[in-house]
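All protein chains of the complex are present and in place, except for one that has been dropped.
Chain naming follows the written order as A and B, and within any one chain the residues start at number 1.
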Amino acid sequence: MAEIIEKLITTDEIKTDEYLVNIGPQHPSTHGVLRLLTKLEGEIVHNVEPHIGYIHSGIEKMTEALSYPQIVHLTDRMDYLSAHMNNEAVCLCVENALQVEVPERVKYIRTIFDELQRLASHQLWWCASGMDLGALTAFFYGLRDREDILDIFEETCGARLTLNYSVPGGVMFDIHPNFQKNVKAFITKFRKKLPEYDKLLTDNIIFQNRTKGIGILSKEDAIAYGVTGPTGRASGFSCDVRKHHPYSAYPYIKFEEKMGTEGDSFTRWKLRMDEMWESMNIIEQLIDNIPEGDFAVKMKGVIKLPEGEFYQRVESARGEFGVYIVSDGKKNPYRVKFRSPGFSNLFTINHIAKGWKIADLVAIMATFDLVIPDIDR
Amino acid sequence: MKSFFNYIAEIFSGIWTLLTGMKITAKYFFTPWRNVTQQYPENRDTLVMYDRFRGEVIMPHNENNEHKCTGCGLCENACPNGSIEIISKSIMTEEGKKKRIIDQHIYHLGMCTFCNLCVRACPSDAIKMGQKFEHAHWDRSTFTKVLNQPGSKIMEGIKE
Partner (left out) sequence: MAFEKYDFTPITQSIHQGLIENVSPLLTTIIEWTIIGVLYLLFIAVFGLFLVYAERKVCAAFQQRLGPMRVGPWGIIQTIADFIKLLMKELITPKSVDKFLYNLAPFIVIIVPFLTISVIPFAPGLQSLDFDIGIFFVTAVSSVGVIGVLLAGWASNNKYSLIGGMRSGAQIVSYELSVGMSLITMVILAGTMQVSEIVELQRGGWFLFKGHIPALIAFTIFVIAGTAETNRGPFDLAEAESELTAGFHTEYSGIKFAFFFLAEYINLFIVSAMATIVFLGGWMPFHFGDWAAFNNVMDFIPGLVWFFLKVFGIIFLIMWFKWTFPRLRIDQILTLEWKYLLPINLFNILLMATMVLLGWHW
């Protein structure tokens, strides 16, 4: 006995073993089928290795057999929370390739839908990360308010999640007569709800302790890893496509690119909350000024892109979403590549989660806003 | 001494933020009439879907059991996943000319993604989106539907 105590006192460190834990593919906090092979020592994360491919659906390959309007409909299934931005990206790419100028009305409608979609996505992100951090009630409040946006979507385009609202040349239907009224009602309502979100979580001392100073992603790393969207902006990397490469109606409006400096979980959180306010401002600027006109230009029955390579990027709710189409002049593309924001964002996780605890890993993942089909495609 | 006051202030501000959070949840607890739950099968009669809701593809028929489908097959081509199959047949018109008309407009509800592309493609507005959403069924074969009703004819005056 005395010897053991002696040994314990004299050795500087008590030897511990690292062990591997598979977080996922079936795990409540990975929001889908992501597998994180985590090396832990006690509670401390030593290494995280993301393994993807569990929900790989071969969308890029499938597109090679589809016509362009059909590709648009398929992009709903990637980042299902930014379905409209994905649709729009493909549509813009096709329109640019054919040099079709869409009516002003379409641009306005698309932009309003973009921002509504961003609001819906951020609401779901807010509530789901609340749940990851253990505040289950937040989850229901977020879903409750998101429902209003989905109703607006449904009224205009008939679907709630997989919108397929943009089509090459315009949008599928004109906006519903109630659209403007409902959007304005929603914004008035949501402006009262957002401070509530803040009171429930953002200001909460437990929440702040869980996120402040945790999982810091520096600006250099953000650029090096190609991190975009709110996650990149929280690290001070100005990467808003809406600002730098404006498309649709974004050139016509004034808005602020929200930026953070710290790059920790809390900044990422706060930035998305601020973005919700900004989205509402954008919608308010547009909603009353939708110009009259057609909601789509007449396109040919079979859309054929000229030979060449085309790229279009948009700002989805998670970051820069890019569509790269190689066409050989036929009605199907030769090759399509989607640049999904989640993929680049996810792979920083090993870099920034090292040395933190498992609970922090969950918090970091929550503030990264991962959508697995977006990563896996 | 200063750090001691900080310590005390920290405790009180922390407790305060917790209490504001509790106030929010309490507000909803004590206002049960704001509940958002819908008792679904019970409120079936009061549910109204938006008229643009994309629930299934239907082919409206008029009172004479006539539809507008010419059997052109454009919807079949527009569908991204092969949910529509058009089977046409040849008939003799009164003038003695051969004419191809629709025999069966087969629609696989189980494969459909409700993308609305077929409806957009149809030149004669023969099909549209229905609002029915309760499609669940025990038997998969019921998801394969023939949209043109038996014995139905094409409406007068529909161009091919």
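Convention: a contact is a pair of C-beta atoms (placed from the backbone, for glycine too) under 8 Å apart; a residue touches a chain by one contact, two chains touch by 3 or more.
From a predicted model like this one, the values you see are computed outputs, not experimental measurements.
When the full complex is examined, the chain removed from view is found to touch A, B.
Across A:Asp132, A:Asp240 or A:Glu275, the single residue that touches the chain missing here is A:Asp132. In the full complex, subunit B touches the omitted chain through residues 11, 18, 21-22, 24-26, 28-29, 32, 34-37, 39.
By the touch definition given at the top, subunit A reaches the unshown chain through residues 19, 21, 27-29, 40, 42-43, 130-137, 139-141, 144, 200-201, 204, 206-207, 209-210, 357-360, 362.
Please note the rule applied: only the chains that are shown with their structure count from here on.
Inter-chain spacing, taken between the CA centroids of subunit A and subunit B, is 25 Å.
Those residues of subunit A lying in contact with subunit B across their complex are 66-67, 69-70, 73-74, 137, 141, 144, 147, 154-159, 162, 164, 167, 172-173, 176, 196, 199-201, 203-206, 301.
Every residue of subunit B that touches subunit A in the complex is listed here, in rising order: 13-14, 17-18, 20-21, 23-25, 28, 36, 50, 52-54, 74, 78, 80, 113-117, 120-121, 129.
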